[in-house]
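With one protein chain removed, the remaining protein chains of the complex are shown where they sit.
On to chain A.
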């Protein structure tokens, strides 16, 4: 074998540039970033709308290609996943019940040593994918005790359709991540094999209209889950608080029924859940607080307790 033949056999795929150094991944992150006080839903909306601008403007310039669509798609699901992680972390830090539920979970030693305290809960979900209805429902149930969610992936019936769409979106995400968009048999089975079998090994080809549908479905899900969790948890602070009728009392602090006195505590919850940007922003804290007080009064009236 001549040296030329040897080179030929060993270099079937010539490479243009030699790699001279080890990649410095530390330079890839924004180290100056400070965790903001924005709510998880605000962050989600920022991320989603930022992604929307990418493909919508590409389309208005006549430059949209389905390959951009596939990348954008992954970004959208990632924004949704990130919302769930952020929500769970913030709840563990603020709500005694979530905190208590989390305390029996184990954490890697590395995370415990190196993480800042405020970000530590995020490390709890590092091995968990939030791109799945079952995992989201299960975490919301076991960590946050949100009612109508179950460990095996059950969700409140009014959110059923939204989670069903989320599950389809997540299945397709698999194809996007692992198979460059081609539909695999596992995903086809989960999406409904009858309709999807002709599409096996066919690539994703998303139009701008499809992407807007996906964005809308994810936004609807996140907004729906966000409202559901807020109402559920804030009501629980009373029904499982002093004087509440829940079987187990989980909160030691009682609401004072006075906005000035309750503001600080109420705001802890409001901040986690409220959306502050137009066009779909939450009502001001005063209004939401007074609606909560109306709930408290009605609840107490049902138990014969009269409040003024």
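Basically, a contact is a pair of C-beta atoms (placed from the backbone, for glycine too) under 8 Å apart; a residue touches a chain by one contact, two chains touch by 3 or more; residues count from 1.
We adopt the following convention: contacts and distances are computed from a predicted model.
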Quiz item: Which name from "Zinc ribbon domain-containing protein", "Xanthine dehydrogenase family protein molybdopterin-binding subunit", "Multiple sugar transport system permease protein" or "His Kinase A (Phospho-acceptor) domain-containing protein" does UniProt give the chain that's left off?
Solution: "Zinc ribbon domain-containing protein"
Exercise. Specify the residue from the set A:144, A:221 or A:240 that touches the hidden chain.
Key: A:221
Quiz item: Out of A:41, A:97, A:131 or A:159, which touches the unshown chain?
Solution: A:159
Practice problem: With the missing chain put back, which residues of chain A would touch it? List them for me. | Solution: 48-53, 56-57, 59-60, 147-148, 156-162, 209, 212-213, 215-216, 219-221, 223-224, 227-228, 231, 277-280
